[in-house]
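Of the protein chains in this complex, all but one are displayed in their positions.
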Amino acid sequence: MSAWRACVGTGRMELALRRDYQESLALVQREIGFRHIRGHGIFADGMGIHRPPRTSFTYLDQVVDAYLELGIRPFLELGFMPSELASGDQTVFWWRGNVTPPRSYQEWAELVRATITHLIDRYGLDEVRGWPIEVWNEPNLPQFWQNADAGAYHRLYQVTASTIKEVDAELQVGGPAISPGSDEWLETFAEFVISRGVPIDFVSRHAYSSGPAQHVPFGTYQTLDPASRLLDQFGLPRKQLAGTPLAGLPVHITEFNSSYRPDNPIHDTAFHAAYLAPVVAFGGDFADSFAYWTFCDMFEEEGVPTALFHGGFGLLTHRQIKKPTFHLYAFLARMGDRPLSRADDHLATTDSTGRVTVLAWAPVDHVDMRRSPQRHTIRLSLPVSGPEVFLLRSSVDDERGNAWTAWREMGQPVSPLPRQLDMLRECAEPARSHARLPVMNGQVTLDVPLARHEVTLLEITPVVSEVPPWWDESRLLGATS
Amino acid sequence: MSAWRACVGTGRMELALRRDYQESLALVQREIGFRHIRGHGIFADGMGIHRPPRTSFTYLDQVVDAYLELGIRPFLELGFMPSELASGDQTVFWWRGNVTPPRSYQEWAELVRATITHLIDRYGLDEVRGWPIEVWNEPNLPQFWQNADAGAYHRLYQVTASTIKEVDAELQVGGPAISPGSDEWLETFAEFVISRGVPIDFVSRHAYSSGPAQHVPFGTYQTLDPASRLLDQFGLPRKQLAGTPLAGLPVHITEFNSSYRPDNPIHDTAFHAAYLAPVVAFGGDFADSFAYWTFCDMFEEEGVPTALFHGGFGLLTHRQIKKPTFHLYAFLARMGDRPLSRADDHLATTDSTGRVTVLAWAPVDHVDMRRSPQRHTIRLSLPVSGPEVFLLRSSVDDERGNAWTAWREMGQPVSPLPRQLDMLRECAEPARSHARLPVMNGQVTLDVPLARHEVTLLEITPVVSEVPPWWDESRLLGATS
Amino acid sequence: MSAWRACVGTGRMELALRRDYQESLALVQREIGFRHIRGHGIFADGMGIHRPPRTSFTYLDQVVDAYLELGIRPFLELGFMPSELASGDQTVFWWRGNVTPPRSYQEWAELVRATITHLIDRYGLDEVRGWPIEVWNEPNLPQFWQNADAGAYHRLYQVTASTIKEVDAELQVGGPAISPGSDEWLETFAEFVISRGVPIDFVSRHAYSSGPAQHVPFGTYQTLDPASRLLDQFGLPRKQLAGTPLAGLPVHITEFNSSYRPDNPIHDTAFHAAYLAPVVAFGGDFADSFAYWTFCDMFEEEGVPTALFHGGFGLLTHRQIKKPTFHLYAFLARMGDRPLSRADDHLATTDSTGRVTVLAWAPVDHVDMRRSPQRHTIRLSLPVSGPEVFLLRSSVDDERGNAWTAWREMGQPVSPLPRQLDMLRECAEPARSHARLPVMNGQVTLDVPLARHEVTLLEITPVVSEVPPWWDESRLLGATS
Partner (left out) sequence: MSAWRACVGTGRMELALRRDYQESLALVQREIGFRHIRGHGIFADGMGIHRPPRTSFTYLDQVVDAYLELGIRPFLELGFMPSELASGDQTVFWWRGNVTPPRSYQEWAELVRATITHLIDRYGLDEVRGWPIEVWNEPNLPQFWQNADAGAYHRLYQVTASTIKEVDAELQVGGPAISPGSDEWLETFAEFVISRGVPIDFVSRHAYSSGPAQHVPFGTYQTLDPASRLLDQFGLPRKQLAGTPLAGLPVHITEFNSSYRPDNPIHDTAFHAAYLAPVVAFGGDFADSFAYWTFCDMFEEEGVPTALFHGGFGLLTHRQIKKPTFHLYAFLARMGDRPLSRADDHLATTDSTGRVTVLAWAPVDHVDMRRSPQRHTIRLSLPVSGPEVFLLRSSVDDERGNAWTAWREMGQPVSPLPRQLDMLRECAEPARSHARLPVMNGQVTLDVPLARHEVTLLEITPVVSEVPPWWDESRLLGATS
């Protein structure tokens, strides 16, 4: 049931040194609780690891200490190339990650070995064995790996995987971390590792559902495919590997989102939460993990964000302002581990205490969000215990639990004042309602009307009355009973 | 404008050592911010001050350190009598505060002197000069002062005030801290201090508006007078002292509430917030301070509370669950310092930034809250700047922002589970809504519909648009512009 | 190896509501880390549990929540008697714990059942099964159990144990929690439970080593037995039960200390740490746990303490000032789990990382501490790895790490100023020294001189040199190399 919380994405590792990043991660862990976190740039110059004749972990230790303190573990992605080890000058992103192969594979292997060994020394072998290690990022794209050279990637993978297994055979290594659009890469990669007997413990790929980008300053508009296309992508590796020796390996979707652009305002909307709801609710049918890219807007691939809301990937924008998609995850985190029922507009669960929870979402028009239905009603009958239940409902939609809407109403202040930030935080909280409901024949029956783009959580708990016999509300103001 | 936040009441001082108390006070200070705090029992045995041959401040220092750390200062009430200094055995409350005169007025004076001197040594003279010092509590009631002996009180006051002035002439001392129902006591007291030239820097009394108590186990039902009766009581000292040498002295209402019982469920309701709204909004017309009795439900006069909601005085019940009356105060704390308009259902203010705020409340039926109007609408025209404004509205009523209602729906769990406490905290937050509104001729015009027992805050700020020219929401999902 | 940290004692449970108490416990847990905590008074009136017709857990939940949050679990002691359930008026302590049998054993059983059931509901059955439950405290003393009536205690034990086992058969129950001086009580009790088949999961008793009390105001002087007498007491239950069906049951020393008086200044001294060092280091040979009575000076059996240092039992006095005995425990908490060597003046350990630690202590004169040796030297040869080791030494003695000495030099301020408290906190930290030492034949050899009443910790770790080849300290100020 919990593939959805197995991993989350993040901007480059250096950003993890920052307080706003760590405060956002603390909030995410408190209200959602992911198990692993994956981002680029462990070997980027800003981390200061590869400093011949030294290898130094000043900042890596600060990052990993913070992660563990917050109850989240690294999903290591080895890359990009340190300048002093790079064979070329090509970089990606505003922060200039070098994407060329190492000028010495031996020196690369030593860097990998030193890093993994240091992590084991500091955090213990048992701990590090629980951290998947992925080799590079999207080598199928020429902007992420010089010339998208498959042979060079295979060599890098082989050298890296072998080095890791030399350190400890039970460490988990995998790849190829490809982006959508080059699905055949996985098959080629599989053939390579099978034929050469190269170690592999999991396979990984990414999933996105957006079309071509139309750019405006600091922003992008894109079309979207239907959300089901994400699930198709989640499921592809198992299909591709069926019947091969790699069948049965864990499949990790190490990045997914609607748009792959960190400046597409769709990420900030309630539409986005409703659009992704079935993906997050049911993605576990297709893959062992699928990491939302990314947990917060402290992210600089296109430069420092220029406004509080800027279409970043984050579940949170700066200053811990929650977006609707944050609540989608936070709602799931409050659900039970036992599925009760599911449909294309909801998922119901229960747990060992008899508590019943329902996540429901409105259908969306992925072509034009303005045409999404204004209203959608779900009728549910749920098995519960006791004569009555208490219902707490939490909702976000285009208006409620929606700081982005409030921010637009405020005039889109680029750098909001403290008072405005406080108001936005309040507007970002879900609307709550509550009621006591009767139970008939062991069932509670509900009509759940949903507003446009609403995502809602119903929490239903048995009422155990402790009302004392002398309690009489009619006497509250002294009326004689 | 800020008499309403000048002071707040609290249970006996010993309780201030507790964490739940301090966490509640921290929340109150963060969201409201009172200037002083007043409670009974500085000299009760549990504080361990009077320990002949020692005077010891182990706990007093812990309490006052905590107060100052939280940005609140003591409003000292000197009482009750330490057992070893008492002339009799009569006590009040479950916690047995001794209410008899000292067996030695000299020893009492030494205790007062040692305590005030210690506070000056520890916190500085300038600081302590800012703490009003009140002599005893409700000496007009025989349960609080043996036989309600006015002569004995006058003696106690004289000895105490003289001792304090010997320590430092600028310390502020006052009394007589009488309860309602013995209004003539103030006149007698005034004659006494005037005729004897006894030092006095302020006068104090209490105000309550409830009728006789009908008891049930752990609970009380009472009738209420109209809220205006509280304002009458606030205003009485100025009337009584007019024309006397004491005219012009600060008047402190050192306790007020509807019911004087710590087990009347009326304190937990939205009715209560709406009932007190005009008192808190306009009380400053009548007195220099009026201290809501009390800030939290960590309060033990009738014993340890037996359920989460138990009709306690607190703005918060245990575990920092907010009651509607908390929000009344928190709303006021967000208002401006310049009155714009007022009526019997609202108060509007602005401040130096041009921000406009409105506190509005529904009318109540104080005889039978079930008969309070279901709906009440206020029409407002408010002067604002700019072409448009952003409106944030926060509301509590019988359903919204109302943990007490949710708790009753849950079955009134005496000791709620952690998960229930979390749900109650969510249910206790005000409902928020927001909008952008047009401005016509420098005015924004609003119809504000209020639900039964609603108290609402409108915060209106000018919109300064920073929407860039290239922003086009219609393109969010890729429509060509 | 860790019987010493299995449990620690505390003042009555109501005090656990306080912030100073919780801050002290947080410090103790951070630097020592006990597993369980045991104190009196769960059923005392101040906890507000027995409130017929209600049972209420308002405060118990606050206490246990705080304990678990701080990583410590209750060792439940069921007592004393709620006033409304008591058969008589006899009380013990300043805070008046009622020590009479229940007027209804059935009502007592219902109270026990309701309390244990509530704890299971709130914290889970697995959790509560890990909390030992002890019946009453020192029933062999007439001040703690009316008439020290053994038959009545047996009945109380039987009713209680049966009730607990009815709730869940795997809950752990035990007794008789006797004080020293009535050793035969354990045998009688054992005969009773064996002959009747009464459930019992552990046996418990207390250990103290002080002689008769000479009282002065707020203080007591006493003689002490040699510390070995404490170990004798620890070991007695196993001897007494050998050969009986109870042989093999866990033995818990649920209280121990030198003096049983909370106003004996011996508790504040470095003598005390050195005196107890062999007891704490070696007590695990004799019992499954032995709980130092108590972790902090927030303790009121003889009333509110009247001065910062007042001879309280605590490892810490108020405001988290550490006493030497705190450091004895904190030093042990830094030791390894594998014993290397031991003698009557030290214990050496190592762990899986090769780190070696030595706890050493000076011999004491328990008759007249002024006659304890001024100097004592220990010579150690310890197996270590590598060519060199780093040694960190931490020491407390009559001067160093000794806030009590500093406080006396300050003039024994009853209620120190904030600045004085800061200075005392600094004086309370152990003196540290460090060095790099050579290793010969796999051994490091040390002469460890100890000052009077010194307790010291040596931490020895292998030096793994990362000094780069270009490092040359002689050039620090630019001299040519």
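Just so it is clear, A, B and C label the chains in written order, and each chain counts residues from 1 on its own.
Heads up, the rule we're going with is that a contact is a pair of C-beta atoms (placed from the backbone, for glycine too) under 8 Å apart; a residue touches a chain by one contact, two chains touch by 3 or more.
These numbers come from a predicted model, not from an experiment.
Engineer: Which one, C:70, C:414 or C:446, makes contact with the chain that was left out?
Structural biologist: C:414
Engineer: With the missing chain put back, one of A:30, A:54, A:239 or A:338 would touch it. Which one?
Structural biologist: A:54
Engineer: Thinking of the whole complex, not just what is shown, which of A:92, A:224, A:308 or A:347 touches the missing chain?
Structural biologist: The single option touching the absent chain is A:308.
Engineer: For the chain left off this view, which of C:106, C:214 or C:445 is in contact with it?
Structural biologist: Only one listed residue reaches the unshown chain, and that is C:214.
Engineer: Going by the touch rule given at the top, which residues of chain A touch the chain that is not shown?
Structural biologist: Considering the whole complex, chain A reaches the absent chain at 17-20, 22, 45-48, 51, 53-54, 56-62, 65-66, 118, 121-122, 217-218, 303-308, 318-319, 414-415, 417-418.
Engineer: Contact with the hidden chain only, please: which chain C residues?
Structural biologist: So the residues of chain C touching the unseen chain are 211, 214, 216-219, 221-224, 265-266, 269, 271, 307, 355, 366-370, 388, 390, 392, 394, 399, 405-406, 408-414, 419-420, 423, 426-427, 429, 431-436, 459, 461, 463-468, 470-472, 474-479.
Please note the rule applied: only the chains that are shown with their structure count from here on.
Engineer: For chain A and chain B, let me know how many angstrom lie between their CA-based centres, rounded off.
Structural biologist: 46
Engineer: Taking each chain's centre as the mean position of its Cα atoms, how many Å separate chain A from chain C?
Structural biologist: 46
Engineer: For chain A, what residues touch not just one other chain but two or more?
Structural biologist: Touching at least two other chains: 468.
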